[in-house]
Structures are given as C-alpha cells and as structure tokens.
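Missing here is one protein chain; the remaining ones are kept as they sit in the complex.
Think of it as A and B in the order they're written, each chain with its own count starting at 1.
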Amino acid sequence: MIILTPKRVFKFPIEGKNITPDIFAKKSLKKIIDLEVWEGNRKRSLGELFDIKNESSPSEEFTIKIEGDVSKVRNIGFRMSMGQIIVDGDAGMHLGEEMSGGAITVSGNAGSWAGSQMKEGTIEIKGNAGDYIGAAYRGSTKGMNGGKVIIHGNAGHEVGCFMRNGLIKILGNVGIFAGIHMNNGTIFVQGTSQGRAGAQMINGKIILAGHSEDVMPTFTIDEIKAKVKVDGEKIEGPFYRFTGDLADKGKGKLFVSKPKNQYLSSYEKYLE
Amino acid sequence: MKVIPAVTCPVCGTFCDDIEIVLDNNNQIIEARNACAMGAAKFLNYSTHRTKTPLIRKNGELVETTIDEAIEKAAKILVDANYPLLYGWSNTSCEANRVGVELAEEVGGVIDNTSTVCHGPSILGVQAAGISSATLGQMRHRADLIIYWASNPWDAHPRHPERYTMFSDGRFQKSSWTNYLSKLRGEMSKKKIQRASNLVLKKDFCFAPCQEEGLPYSMYTKKRRTIVVDVRKTRTADAADCFLQVEPGKDYELLQALRVLVNDGELDVDEVAGIPVETLEDLTDVMIGCKLGILFFGLGLTMTKGKHRNIDAAISLTRDLNNRTKFLIMPMRGHYNVTGADIVSAWSTGYPFAVDLSNGYPRYNPGETSAVDILCRDEADAVFVIASDPVAHFPRAASKNIAKHPLIAIDPEVTPTTMLADVILPPTFVGIETEGTAYRMDHVPLPLKKVVEPPEGFLSDKEILQRILQKVRELRKRDMN
Partner (left out) sequence: MTELIVKNGFVYDPLNRINGEKMDISIRDGKIVESVKDKADVVDASGMVVMPGGVDIHSHIAGGEVDTARLLRPEDHVKDVEVKTALTRSGVGYSIPSTFTTGYRYSRMGYTAAMNPSMAPLQARHTHEELSDTPMIDKAAYPLLGDWWFSLEHIRDGLIEENAAHIAWMLKATRGYAIKIVNPGGLEAWGFGRNVHSLDDPVPNFGITPREIIRGLCKVNTLLNLPHTIHLHTNNLGQPGNYVTALESMKCVEDLAREDRPVLHITHIQFCAFKGEDWGNLSSGAEEISNYVNNHSHVTLDMGQVVFSDTTTMTADGPFQYGLYHLTGNKWVNHDVETETSGGIVPFRYKRSSAVHATQWSIALEIALLIKDPWKILMTTDHPNGGPFTSYPKIMAWLISRGAREKVLKKINKRARKKSLLPSIDRELSLYELAIVTRAGQAKALGLKQKGHLGVGADADIAVYNINPERDDPAKKFVTARNAFTSAAYTIKSGQIVVKDGEIVKPVFGKTYWVDVKTSMPQDINDDIKRKFREYWTVEYENYPIREGFLHAPAPITVKAEV
C-alpha cells in the first residue's frame, strides 16, 4: 500500500492523472516519487507535493491511501482499471474519471465530475459530491457506461448527464436536472430533488424517493407502482411512474414517491 | 468639417456599420449620425474621463509611471504567477485577441472572455445540440416570424429591429412598418386638421390608429409578425404583435413543452410556465405556419435557472421546427466583439472561452476553467484584465478574490476594476482611435475604423500586449540562465 500525505495546503489546481494503481503498481517507490504532477503552471514531482511511504496492506488489491485534504487534486484514479484508492479527506474534481475497474472510497467530499465517463468499478463518497457525477465530457454524448457511484451525502446538478449504463445512488439530495440527456442506466435519489429530473432523457430509470420540486410537463403518467427494484434491492413505494422525455421521444422511466409528492395527485385523473 | 461614412460602432453585438462620424475643424467628433443613444454616447464622450497615463500602485496609492515601467511590472507579475487568469477581451479587436492568446500560452495561464458571464451558456447549448442559424440579412430578407425570447433589444440592441427584423425591408419580406409609419404620419396630419376643425366646429371625431387586420395569427398577409416572450412586458413587447408572459424560471419547461407540441404530441398538463396549453398550441401553429422564423434570445435564458439547458432546449426546438418549416435561432451577443473573442480563441486553441493553458496545451471545462469559478475557489494568484470590468459585474465572492492578488488592468477608463489594480495601462480606443477587426453577433467580420488620432504616447491594446509578451519572454530567458 502506498500512502500519500500532502506536504502543505494546496492553493493551485493539481493535475493528479498519475495517481492511479495502474501507474503505481509497476513502479518502485523512487519512481513513484518522481512521477510528474502539475501544480498550476509549474511542473513538479509527486514527492515535492506529498510524503510518500510504502506500507503493508491488509488487502490483496494494490492500494493507494491518501491522508489529508486533496480537494485541489484533480483526476485521482484517472483511467484506473484495478486496485483501490482510499481518500481519507476531501477529493478534487474528476475523481475516477474514465475508470474501468477497481474501487475508490472517499471519507469526505468529492468535487464535480466524479465518475465522469467511467466504464466499470466503484466510487463511494461518504460526504457530498459536486455536479456532473458520471457525466459525459462537454460536447460528447458518451457519459458513464457502467460501474457504480454511491454518494452518502448530497450531490449537485446534472447528475448522470448523458449516462449510458451503470448506477448512481445518492442517499442525500440532488440539484436540478438529475439524469439529463440520460441514455440508459439507473439513478436513485433518496433525499430531495430540486426538479427537472429526467429532462431530455431517451431511456433509463430514475427513482426519486423523496420530495421533488416538480416533474417536467413533458412526462406522461403511466401507473402507480408499489415498489421499485434498484441494485438488487426492493425500494418501498408507492411511486408514480412517468414516461418521458416526450420532447425527445424518450422512453425513460421516472419514479416519483407518491407520499412525498402529494401535489402530483392531480395526475391521477389520467389513470383508469 | 469632415464626414466619415460607414463607420462601425464599437458598442454592442448589433455592430451597426452605417454610422457617419462628423468631425469639426479640430478633428474632434461632434456627431455620430445613425447611432443609437449608446453608440452616440461612446463616440461623443469616450475621451471625457479617460486615464491619461499608466499607473502603478506604490504604498497603496496609484501613482503615474512610464509605459516601460508599467509593462515591466505587469510582465513580472505574470511570470511569477502560478495560475494567472487573463480575462476580458470582448471590447477590443481580434488583432489584440490573437496576441492575448499567445501571451496566455507563454505565461501558462487561463484565458477567458466575457462569454463566461453572458452567452457562455449559449456556447454550451450549441456544444450539446448544434444550432440552426444564419447571417442577419437572411432574417431581413426572409423572416415573416420574429421571436424575441428573454431579450429586450429596445434597451440592449436598439437598432436591431430597424436594421434586421421588425422594421426592416428585405427582398422577399417587406415590412408593413414603413407603410404603417407613412399611414400614421398621414393620419397625424389629418388628426391635426380634424382637431383644429373640431375645436372650431365642435364635432366629435375619433380616429382609430392602424387597426389589426383580421385575426392576430392570420397567414394571409405578408406582414412580418413579432412575438415577444418575457417575464415582464418590455418596450420591445409593446412594439410586438403578441406578448407572452412566462413565469420566471420556467422557460425550460415551456421550450420542452413546445417541442412536444411541434412534434404533434400531447401534454398531460393544462398550462406550462403560467401559459395555458391552448395558447401554446396557437403559438405552435404560428411557428409551423411561417415561411421562415427566427428566435433571438438573451440573458433572460442564459442567466436564469437552467442556463445552458435553456439554450439546449431552445436550439432543440428550432431544430425540431426545421422538420416543418425553415427556422433559425441566434443569441443576442452583448459586447461588439465578444463573438470575435470566441472566434479567435477557437481557432488558436480549439476552444471558444475558459481555456486553461497552464499545462502547456489547451484544456476546456467550464465550471473548472472558467473565470468566475476559478476566482470563487481562489485559485488564481494574479489577474490580468483587458477590455472589461469584472469587479463591477462578477459575483462578490469572485471580485473579493480579485482584490487579494496582483491585478493588471488594461482599460482606458476608471472602473471598479482599475480602482483595485496594481498596474494600469490605458490603451487607445479601438474603433475610434485604432483600426482592427471585429465580429458581429452573426459572425460577420467587419473592420473597426480609425476616425481620430489617439493622444500622444498612447499605445493600442495590441501594442501593449505585444510589449508585455516580449518582456515576459525576456524575463523567462533570464530566469532560465
């Protein structure tokens, strides 16, 4: 297990694309210390920014442990395909971007774009996360295509933007546009949603188990479901099930908690 | 006295190029014919409060200095910085912008322009959905339906309607405005005579002004129709044929709902954004029934809830309309060369704004590499501002952090930004004292003219940037040896 401890408080953006098990695993400690990392516009080595030590790990998996505040460090776990990263603190933007395997756990918060374009693997964030979880890069339609992101706290806006597969589970609240442009996959929100969930979605499943500010007028009501299955678990409802986004000829399914959203009872007149 | 014709106006994105500047015998501008109030104000008053010399902050006070000293100080600030932000760019020429990108690349900084707080979301919308657009002449020639959505040209782009839309004449689309005006003038004089005769003969006579010809959405006349969609009734709405008041923060829902209707779908709801669905169905019929429609939109969409997704939806709506008729959409760009700033940035770096060059190659991710966000996170350790006033316009959390670090300002006037600056270099006024190129809101490039000589000793934006770039290169060479 390699342990990284920040040597000081970081003020400038740190490009941490080299902090992944794939890159560390084949290298000696000396080589890891020499790995390139950018601090603002200055090229540095990992060892200049972090104290790095090698300890035995309880796990079979190649492990990187980061102890301290790395909220300025971006792209931790970039394209990793194996092993695990444990962040004991806050992590920066683009956590686990394009990862295709392995696991990342963060005890604190994570920035925006966590799990962006990921293909496989797991990211678990105990605190809050930013916007664009599992999203596509700007201009692209290829968001997250597999894997799992679990956020225990709240997440921001446009969670799962252009998502194509996989699961995003948010135990806290989300902002607006959860699942925007979704192509497939599942988003589950236990807390509240600030609204416009599923906007412009083509397919996929969004479950809002808490209060939602609104439901897009371009969604049509299907039926009331007693329970919904998410990640092998049965979530108790009842839920209103909507289909949409009709403006995009979408067949996505939006489940909205009935008891937490009494204002939606006006839709019941459309059900036989 | 001298009259200089075909001068382009360096104020707003309408970028009128038919201004006639009148100079007196001392070569001072005394009149700006055809200009709107904003243009006239700039041409007539540009020099009244300009900063006369470069300034440097010493012991907390701004003191006069030489150009060389100011440039040396500016260059040093940039070279020392670990993550400098170079911001502004929209109120100067493309020629200056080109040097700006080179400078940002040389110092490994972030270059961002005013799109970031204006039509940046429109760019994000285009990157998601494309855009069906044209040059403004296409609207003048062909549009029989004009929609101003969340945009109030009466205040922000005063000559837009008369040059390109409601009050203009085109090859295939005449405006009834000119007819209306002459009819009105005819009636006014009739009215005068009538009133006089009333007063004399005490007869009651009522003249109704131009009545509506038939139903509001008639397809039988060749009249250009204008619809305004806004949260409040603006003066543009007064001049329009139809005004739709939308509930604030609900434009996105409205646009998506219209898309369903355009595609012959049905909605489960009775009203959207405070407008009954029947009215929306009428609006849909009007949009489908036109020969060529154009939707202009402004900050009411880019800077309200949903931001770039409002634009995404608006663009998608006009794209869907192209299945039925010809429909175009255009953002009402604010500054006269913000379009040019985007264009220069895109051709030099691949990206239109919020370009991070700190790692030696261009990276783009608004929210991460955009000026306001960088400042709110207090990541920039030096700020270079040109042709813009961020301290006046940015959120307080961002401006507060501008104040914390060395600030260089290239601005001819005193502004809240220059008042916080450590180095001020006043340039000439592009488009009045210096030539250049700028791009109208529809991407048409036009020349910026020089109509008067700048005062002695003033350099243009481009020259200042070139000198700073040269100094930066000298300092870096020195550092490496």
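The criterion applied here is as follows: contacts are C-beta pairs under 8 Å (C-beta built on N, C-alpha and C of every residue); 3 or more make two chains touch, one makes a residue touch a chain.
None of these values were measured; they are calculated from a predicted model.
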{"item": "Residue among B:V110, B:A129, B:M166 or B:A409 that touches the chain left out of view", "value": "B:A129"}
{"item": "Hidden partner chain, touching residue among B:R33, B:K76, B:H141 or B:R377", "value": "B:H141"}
{"item": "Residue ranges of chain B at the interface with the undisplayed chain", "value": "5-6, 8, 17-18, 94, 98, 102, 105, 123, 126-138, 140-142, 163-164, 171-172, 291-292, 319, 322, 325-326, 328, 342-344, 346-352, 357, 360-364, 437, 439, 443-447"}
{"item": "Positions on chain A contacted by the hidden chain, ascending", "value": "136-140"}
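By our rule, only the chains that are shown with their structure count from here on.
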{"item": "Residues on chain B engaged by chain A in the complex (per definition of touch)", "value": "81-84, 107-109, 124, 127-128, 252-253, 256-257, 259-260, 263, 265, 267-269, 272, 305-306, 309, 312-313, 316, 357-359, 364-368, 378-379, 381"}
{"item": "Interfacial residue positions of chain A with respect to chain B in the complex", "value": "11-13, 15, 38-42, 72, 74, 93, 112-113, 131-132, 137-139, 176-177, 180-181, 196, 199-200, 214, 216-221, 245-249, 267, 270"}
